[in-house]
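One structure, as structure tokens, below. Some questions next.
Note that one protein chain is taken out, while the other chains of the complex remain in position.
Each chain gets a letter, A and B, in the order it is written, and its residues are counted from 1.
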Amino acid sequence: MIDVKHLTKYYGRTLAVDDISFHIDAGSVVGFLGPNGAGKSTTLRILTCFMPATSGSASIAGYDVFKQSLQIRSLVGYMPENVPLYPEMRVREYLMFRAALRGMKSKQRSSAVDKAAERCWLVKPEDMMHRRIDQLSRGYRQRVGLADCLLHDPKVLVLDEPTIGLDPAQVREMRNLIRSLGEKHTVILSSHILAEVEQLCGKLIIISGGKIVAQGTPDELRRQVSGPSRVIVELKGGQPEQMAKAVADVDGVLDVQHNRAGNWTRLTVQGAEDADLRQDVAALVAAKGYHLRELRREIGSLEDYFVQMTYEQITRD
Amino acid sequence: MAIKQKKSVSDKPKNRDQKVSRRTAGLNVVISIAAAAALLIIVNVISNKKNYRCDMEVFGRYGLSDSAEKILEQIDQPVRLTSIYTSTRSDRKPQEYLPRLRDMMEEIARQKDNVTVVNVTSDRAKAEVLGRLRRVLDEAASDHRAIIRGAQVLDGKQGQQYDTLTRQWAKYRPGGWLEQFALPKEIEAVMRAGKNDLREMTMKLRQDLSASLPDYPDMVRRVEVTLAELQGRLVGVSSRLRHLSTVPERAKKQRQVLTSAAAAVKSALAKASACIGRENSPLPQDSLKVLKSFAVDIRAVADSAQLAATQLDRFAGDGYVRYARSWRHKKVSLPRLYRRISGDINNIADQAEGLIRPATKVADRQRFITDARQVVPQYLAAAGRVQTAVNTLLDELTKLDKHTQKIFAQAKQDNYLQAQIKPLAELLEQASKVKPLPEHLNELIEKINQDNIVLIEIGDKTGVIGFDEVWPLKAGQQASPGDKDNQQDKRVFHGDSALCAKMLSMTAEPFAEVVLTFFEDIPERSLPYQQQRPMVGPIPSPLLRTVRERLEKANLEVTEWNLFRKPGRAKESKEGPPLPKRKDCPQVLLILPPPEPSPMPRGMPQQGSQWSDAEVEKVRKVISRRTPAIFLTGFLRPRYMAGMTMPARYGFGDYLRKDWGIDVRTALRVIQTKPDSRAPGKFKLEVVQWNFMPLSSFTDHVIGKPLQVRRMYWYNACPITAVSDSKTGAIIKDILAIPKGRNEVWAISDIEAFIEKVEQRDPLEADPDSGDLIPPFAVAVEATKQIENEQARIIVLAVGESFTDYYLQNPVFKLSEDGTIAPEPPPVADVDLLINSVYHLVGRDEYIGAGPAIVEPIKQIAPGTMLNVKIIFGLAWPILMFAIGVVVMIVRKR
Partner (left out) sequence: MRKVLILAKRELSAYFYSPMAYVVAAMFLLLVGVIFLWGVQIPFLKIEMEPVFRSGAESTLRPLFDVLAYGLAVVVPLLTMRLVAEEFRSGTIETLMTAPVTDAAVVLGKFIGAFVLYLLLLVATGVFFGLVVVFGKPDWGVAGMGYLGMVLLGAMYISVGLFASTLTRHQLVAGLIGIAILAFFTGGLYLVVQTVPAEYAQAVSKLNMITYFSDFSRGVFDTRGLVFFLTVTAFFLFISVKVLESRRWR
């Protein structure tokens, strides 16, 4: 559905997107993840034909972003970051205007607006259709923006930071809405919050410093993250060095690091992949007669990975 | 799925790619914008060349006016219009003033195929045009040029001769015959001056000839003056010499007579002296007898002295002998000396005769004899001295030296200096026969050196239109001198009518002859000491130069008809106006108010020296023979006599009243005041409006309609009313009228009382008096009437002295808002009323309003209405807009 190859974008002399390539299948919800300024918005703007890329190519549903921009524009629904709207208009006026702009016949327009408004909870529970946009709360503005995207029932929805600035309840509603949209449309959303993307998206593309640092389903990514297992032990009852050495001698332990935690000593025990060393360590502690305060196995989170990847990217630059 | 981590390609080549693509994209935009700009320019250049222009204005003021088109229709000769706008003056920049004119000229060229338009903006092109004109002028001025050439040749030939003559006279032998007349020095000076004058003249001529268009007539005039002066001097020398050449012979001939006369005086004296005896000799006994014979002798002396004086005078005649050195003895001329002697001697004779009577005492006689014995010898001695002087004179006059003899030989035959005088005389003779240049060439010469002119060439005629004619100053906008920020005068475009009127007057026969009709006796200029005051009316014809000029520009000719005939020269008086110069050219009389007959005529009252009904009768006859007339009149100042105020009498007043039913109230003066803004219903007198009355309430009459909003000022106007129950059958139409209800205008009957009254009030409040005439009345009317199946037509313009040069050539003073009095350009537009009147009377209505046409003015708006309009449209309307906005904002705010 969406094919991006070697996309590069400079803003003047600054490199914003650096030779990225990815592919998105139809009917999936894809999350663009990355810290602020990573190039997410730029990529999305290129995809929605708001701005041309400096080099590379991109196509949506077989249409070239650069050459067939009008076709793309009519099949993409794009909600920019911060949802810019005309403040002096009323919600309905705005949506009607947008519908007209999308080339709808005046007959369809009204029903399309009603439908989109209903999906975005603009009619119920409270009818916001005749409010002036500059009097709407952030959440409602976001909904208006979303409704605008949905007016023409686009094949592809591009949502730039759709949940930013919403309160938790609104965030949840928004997520539900996006999830439901994912059933029918191809959705690309960007976010700098991993948890949100993890829940919503079938695929994640992590961007940092203008480059794709990782992409895949959350599970794939998570698996990559876990890597060798670790056991964290907090002990008391001996010299830290001794205790570390003792643990290190346990079979299957690759490495032990120790540091102090008050009176206690904290050991980080590295084992081979997939190994669970907790039992062996517990046995050793019992045998030595140390006091044990904590013993747990640590599995790598996507969050760690995200931070790690983006951190790496930044330090490498 | 493995992490697809793209290895970043090295930045450098990519950066270049990126730059290239940005550059091409940028270049594309720049090129496309440049292409669009080029297209923009090309399209506009083409559209500037091939444009369609069409004047949507009803009057077509910015295209060509109807009258201009009519004029163009008439012209069937090829016309070339050349604008020469090359001024470098900052207040007449071509770039500012040319475009409008060029548009208009092109408009004319579009209208008319045989008109070519040339725009000259560079000095080189101007020089070319001038070169062409120079050839035309040179051809027309061949006579003039011949004279100028002749003068130059003369200088070449005679310069040498004068030099030689100067040298000859400088070398005149000291003590030569002529020296006694101090002549050689004088003649030398004449010769030297002759050479210098000629050289100066030719130098000036050469300089003038180098001008682009030399003023040939002026040059010829100067040649004439120089040559005539020189000729006069040479002829003087020549005739003096001729006269003197006769002197020696006459002296020879007269010598006998004169010497004997002188000798006679002496011998008579000697005889008388002998008669009374010597001094100290004893007194005669018979004193009576001695005295008797002495008296006779001494009387003879007086007579002979008188005779000598007369003979000397007769000899000298009125010739140059009197200037001879020895004509005088001790600064007294010889005849005078003899007369003195004769006079004195006569005295003595009288005394002697008085003593001859027997009754006189012997002692007295003897005393007389004693005295006479002393006195007479003195006279004898004097007579001797004078006799010597006479002889000296005769000697000197007869003693001719050889050099002078030679000169006299020529002079006698009237030949001396003839070689010089003859060519001068011939050239002067030739110059007096030079035909004057055609008027249009004179104008060309006069105007060609002005800045920014338009040249019109039709056939072999050329016309020049000056800058001020095309761009006259706009009313009220004249820059005040010294005001540096606003030096630029505001000008309005008038080119359309200026050009077309000029072309009209160049091509068309004059529409009519305007016959200035007046009754004036102006003493000739050659008698300056004559204490005779000129007899003229309140509008003297010599003061109508501006009007004449304007009439001529309006394609009319101007002639004069003076109704006055000099007493004794009755033959010169004509019964009618002069015959038109062109056959069938209609005439219009422009009749000035005649001077009033003086109540106490100076000298002998003579028939015709005073205005009388006979003159009115002449005019009446002409008018009834279908010649239309315009009567110029106005308020006539009353006469003050012996403490009495006598209203002035208008010479044609009775005629107009009786024949036309028009009552010209010349004793009243129309004034215009301003409504007092502070006191409704009251009026303030504006002092400047006293002299400059801005009245343009013209009716829709064809004459006045185009003038309705023109800036016109009137001076000393008087009201015109119709005579009630007049049975003249004349139809009177108002041209300039003050309608009923215009309260701020009225006519005052007693100026003195009025001024006195106004001056006492502050601020110059004015109101009509009982004797004053309040509107409605007219100031200009037209009247038509059937006289013996012929239509007679007259127009009466009672606008006073508004057409005189004084009024039309001096600035108008206008009170500005801030109370200062500012000068404005002269009210030259006034003349249009006259021109339009003439056009109308000769049936050329279509040419009326050839000047800038006028959109109908906005009506008089009452102050109250105006205030309402201002409130509603100036304030309420924008506020309403604002209020709508507020309402919309409130409605939308929800």
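Here is the rule we use: a residue touches a chain if its C-beta (ideal position, glycine included) is under 8 Å from a C-beta of that chain, and two chains touch if they have at least 3 such contacts.
Bear in mind that the values here come from a model prediction, so they are computed numbers and not experimental data.
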Using the touch definition from the header, name the shown chains in contact with the chain that isn't displayed.
A, B
Which residue from A:70, A:195 or A:272 sits in contact with the chain not drawn here?
A:70
Per the definition of touch given earlier, which of B:29, B:409, B:641 or B:821 contacts the omitted chain?
B:29
Sole touch to the unshown chain from A:37, A:62 or A:103: residue A:103
Touching the unshown chain, chain A contributes residues 11-12, 45, 48-52, 70, 73-74, 76, 78, 80, 82, 84-89, 93, 97-98, 100-103, 145, 148
In chain B, positions touching the absent partner:
22, 25-26, 29, 32-33, 36-37, 39-40, 43-44, 47-48, 51-59, 61-63, 93-96, 99, 121, 485-486, 709, 854-861, 866, 869-870, 873-875, 877-879, 881-882, 884-886, 888-889, 892
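Throughout what follows, only the chains that are shown with their structure count from here on.
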Cα centroid separation between chain A and chain B, in whole Å?
103
Going by the contact rule at the top, pick out the chain A residues touching chain B in the complex.
8, 10, 15, 18-21, 54-55, 88, 130-132, 211-217, 220, 224
Could you please specify the touching residues of chain B with respect to chain A in the complex?
1, 3-6, 8-9, 11, 14-15, 17-18, 21-22, 892-894
